[in-house]
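Dropping the structure in here first, questions after.
A protein chain is absent from this complex, but the other protein chains hold their places.
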Amino acid sequence: MRPSQRRTDQLRSVEFLRGFTKHAEGSVLVAFGDTRVVCTVSVAEGVPSFLKGQGKGWVTAEYGMLPGATHTRSRREVTLGKPSGRSQEIQRLIGRCLRAVVDMEVLGERTLHVDCDVLQADGGTRTASITGAYIALEDAVSKLLERGILDQSPILQPVAAVSVGIWQGVPVLDLDYEEDSTCDTDMNVVMTADGYFVELQGTAEGVPFRRNEVDALLDLASKGCRELIGLQMQALETGLVAG
Amino acid sequence: MRPSQRRTDQLRSVEFLRGFTKHAEGSVLVAFGDTRVVCTVSVAEGVPSFLKGQGKGWVTAEYGMLPGATHTRSRREVTLGKPSGRSQEIQRLIGRCLRAVVDMEVLGERTLHVDCDVLQADGGTRTASITGAYIALEDAVSKLLERGILDQSPILQPVAAVSVGIWQGVPVLDLDYEEDSTCDTDMNVVMTADGYFVELQGTAEGVPFRRNEVDALLDLASKGCRELIGLQMQALETGLVAG
Amino acid sequence: MRPSQRRTDQLRSVEFLRGFTKHAEGSVLVAFGDTRVVCTVSVAEGVPSFLKGQGKGWVTAEYGMLPGATHTRSRREVTLGKPSGRSQEIQRLIGRCLRAVVDMEVLGERTLHVDCDVLQADGGTRTASITGAYIALEDAVSKLLERGILDQSPILQPVAAVSVGIWQGVPVLDLDYEEDSTCDTDMNVVMTADGYFVELQGTAEGVPFRRNEVDALLDLASKGCRELIGLQMQALETGLVAG
Amino acid sequence: MRPSQRRTDQLRSVEFLRGFTKHAEGSVLVAFGDTRVVCTVSVAEGVPSFLKGQGKGWVTAEYGMLPGATHTRSRREVTLGKPSGRSQEIQRLIGRCLRAVVDMEVLGERTLHVDCDVLQADGGTRTASITGAYIALEDAVSKLLERGILDQSPILQPVAAVSVGIWQGVPVLDLDYEEDSTCDTDMNVVMTADGYFVELQGTAEGVPFRRNEVDALLDLASKGCRELIGLQMQALETGLVAG
Amino acid sequence: MRPSQRRTDQLRSVEFLRGFTKHAEGSVLVAFGDTRVVCTVSVAEGVPSFLKGQGKGWVTAEYGMLPGATHTRSRREVTLGKPSGRSQEIQRLIGRCLRAVVDMEVLGERTLHVDCDVLQADGGTRTASITGAYIALEDAVSKLLERGILDQSPILQPVAAVSVGIWQGVPVLDLDYEEDSTCDTDMNVVMTADGYFVELQGTAEGVPFRRNEVDALLDLASKGCRELIGLQMQALETGLVAG
Partner (left out) sequence: MRPSQRRTDQLRSVEFLRGFTKHAEGSVLVAFGDTRVVCTVSVAEGVPSFLKGQGKGWVTAEYGMLPGATHTRSRREVTLGKPSGRSQEIQRLIGRCLRAVVDMEVLGERTLHVDCDVLQADGGTRTASITGAYIALEDAVSKLLERGILDQSPILQPVAAVSVGIWQGVPVLDLDYEEDSTCDTDMNVVMTADGYFVELQGTAEGVPFRRNEVDALLDLASKGCRELIGLQMQALETGLVAG
């Protein structure tokens, strides 16, 4: 039995609270169990200089963690003067994954700023961020359609992310902090609704892993992403939804 | 009639949601109308070097704002490499105000890290931060008493803060963003439960203000702080409380 | 008797040395007792981008302290990579106070850079800075009038600042370093020649303070600012003036 | 035919020049085709503070690129004040991969600093870095054994890395810059001599990729890593070796 | 005739005002014509870590310029986040020159912090800084002797600095700003009282210079340094001295 008492292929309880704050065009509080992330999407006219004049838009992401979000208080990154390597790596990942499902020509010369800020961390903050940010992206696009700024959605299809790992030799889905700290291999998988991969990042935390373990982890992750995308669809139809 | 339709001496709806997150010893979501701030208090053994070996504790505060919290997305401070002057000014204020109601010798050589992070800004983020942080401080101290780390509370008395201003010639209490943007004078007042002042910061945004206006503003602020302290007491007795 | 041997309502000896340096349009060495600050005002065509094209000017201030200015050498801020919170707070205050007495439309699209650099610190560096910077502002504007760049002064009226505090229960005017270190309440007050308030910043250093103490401090500060404005007038008429 | 005229499963010409510089304990110039990286390993007594007193060692990596190494000169990172997100991501990856093949208890309380600096970039700088750094690590450990500082090698087994990608629908091995810029999926794979995975990082540059493409890429990468490890073995036996 | 109307071998009017500020152990306002620099020397017990436990002292220097000191206001270095290359070069020079005339073993494990801050710049700020700092060093050492902290002066001999240059083909001494901006070669020379060189830095601003020009410049600089050391001696005997 894994530490969280879940089945090996069972997601944590997942919730999306849309409209969490009122200023950003999209704002979602996403929960993967005790992991809570605020995902906002803010729209700005214009694009970074390397894109100017091409008629294309841009999606960029930033990731942060409140100091009190972790078991032991972490230092505020601004007092250190720069984002940590970990934060930068995560925000680059979030940006790439969302760009993979946005048609930049349909978006036109505007920028979608995605901000993912962790209120409470219990493992899987990057996968919760991507999964929640997709909902915030849909909500922001809806605002642009309502306001007549766009007449067609630039979003190609849903995207979701989940972690998988090998815990005491057993492949398990959606690791919480305790499981993540004690597992041997950790893989983050990002998939689209049509079942294709956007990102695959596997790391041997302890011992290196075998090809058949890769296969088992990818199966598990595919199942998890499929379920998450189902929950995203429900959330977009009905507002606040518990998975 | 002031823009917010409130009486000139009426606070916004105030709420404290205790236990908002689970890792920090104290964690409160405070709402002053649409202004929402997460206040956490994390306890660490030890004190900054300038205090070492004196048997005294320390309380320090940091303040931040999520990029999506404001009407127009604000840049993430860490990407600018340093906290803005405004953020530093506010966090210095929060720290001073809380230190004013803590007996450092009773606290002993440990540090209370107060983090105030604005999820949604609609005026008065610094006063909401101070008022909410006091509750988080009480909750953190309760944990220390329960765990036997302290045998007496170092908190001397409640402290609360409110803004007052002169809006079109009329002194009004607890300005929201729209009122704050259009008022002539803005004053932040921090008071203790025994009715004394901890801080007083008045600024002429447009035209300088007269002595009798100072008097009217201080009266209004005293009333506001008294009410806020009443709401704090209720929150501490009953958990989540709407004012 | 207060430590400085002055009467409770007595200012320190105040001096303004105009034309202290030759490149900046205005340059004043101000002394409040042993506190010495160089205040320069440099004129630049153009305004920050948020103001462009509105026909309005801008006044901005920066504050610094020479490392050797304090009792114990302080670290040079540039080697720390950023201004301290204290410096930022003070320079924001100086900027606000001077903007309160300048008509930005009369100034037109140009920027007045105010630099206040403390050569020797003995308490009250921010109040000396504001009081001296006003003289430098007048001198810089005179140059612009002489050169025909302005045909009317944008300065509305004089502004001066003084600190007051409660020392061993007694309200006293214009604290020096020794008094400031041992007083319970410290208030900085900025007033215009017509007797109105521009800023009011009171802090309970030790014990919180009562309303009647606020009243006494404001009376004292009003008297002090009135006298300082008298000395400013003399300095502008006669050059170097000792108060 | 792929742009580089190589077979789809053909590595670029690979060379290791050991003893490239004289001060660091290990120093290797590695070439993957036109990609050239200097990998040095410097030994220091002591470990970072989070490891002190546990009898364990540490391996840490830094990655940089000479400004003139790229097609268009890139800005020197130090003049930007911090390593780019890309550099940090790569150096974190290099460090993790090398730690995966080092027994920290055998190493003892000392730190191996790995520096990978790109002299000339033509795709695959991170995989060349890992593959070359392993040789430099062996050479540094040999010095420590010779000097009697270690009496047993802490290196568990060889590690190598290679990129694979889908270029116009075809899985290809070891992408050069031109191929990398035009391929749809890019995957970096790090493997040990026993054929296990240490890292797996796949990214959909253009269109998301399917499960059967993952399989084909992993087959190709396994073949590539196996060959690279063969070349590493030759290099360690014979000095400078062309693959 | 050179622009400043001085003879080619004539120094500007030189003044030293000792005791310019009261907190630092040594404090001198030095004037080379219109160039004005505050030089303070502050004593601290202890030395940097690389010197600990060797019984030797250290002399270190920092150099800055008030924003209003130059013809056109220069940006405050702290707002740029780091000292400019020019400032660092100058402060490294000042430190080296003073260390050349101090016996670190006689000084013992304490640090002399030299701060040179330019109030008004008109060419030759680095040479004025070195020449004035020597006086401040003597004054600081006198304090240490008076207080019984030292029983012997660690200062070996006086040191002074002057600039020389080739202005329209003619070697001239002690360039002011206007001369410096238009001369072809600029050399800064630092010499001791016994006529030896401590530093020599010559730069071809426009056209390269010949060996016989080097000879003429060194002759001129020797004369200038000799005179400056004479003025230093007078200043130390008599207080404020005009050269």
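A, B, C, D and E label the chains in the order they appear, each numbered from 1.
One rule holds in what follows: a contact is a pair of C-beta atoms (placed from the backbone, for glycine too) under 8 Å apart; a residue touches a chain by one contact, two chains touch by 3 or more.
Nothing here was measured: the structure is a model prediction, and the numbers come from that model.
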Q) For the chain that does not appear here, which of the shown chains does it touch in the whole complex? A) D, E
(Q) Of the residues C:P3, C:G19 or C:G81, I need the one that contacts the missing chain. (A) C:G81
Q: Would you mind spotting which of D:K56, D:H113, D:K143 or D:R210 touches the chain that isn't drawn?
A: D:H113
Q) Just one of D:R7, D:R73 or D:R147 touches the chain that is missing; which is it? A) D:R73
Q. Given the full complex, what residues of chain D touch the hidden partner chain?
A. 20-24, 27, 34, 36, 38, 40-42, 44, 62, 64, 66-73, 76-79, 81-83, 113, 115, 117, 119-121
Q) For chain E, which residues reach the chain that was dropped from this view? A) 81-82, 85-86, 88-89, 91-92, 96, 100, 187, 191-192, 194-204, 207-211, 214, 218, 222
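Just so we're on the same page, only the chains that are shown with their structure count from here on.
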Q. Which chains, if any, touch chain C and chain D both?
A. none
Q) Centre to centre, by mean C-alpha position, how many angstrom separate chain C and chain E? A) 32
**Q.** Chain centre separation (chain D, chain E; CA means) in Å
**A.** 51
Q: Spell out, as numbers or ranges, the residues of chain C touching 2 or more other chains.
A: 81-82
(Q) According to the definition already given, which pairs of chains are in contact? (A) A-B, A-D, B-C, C-E
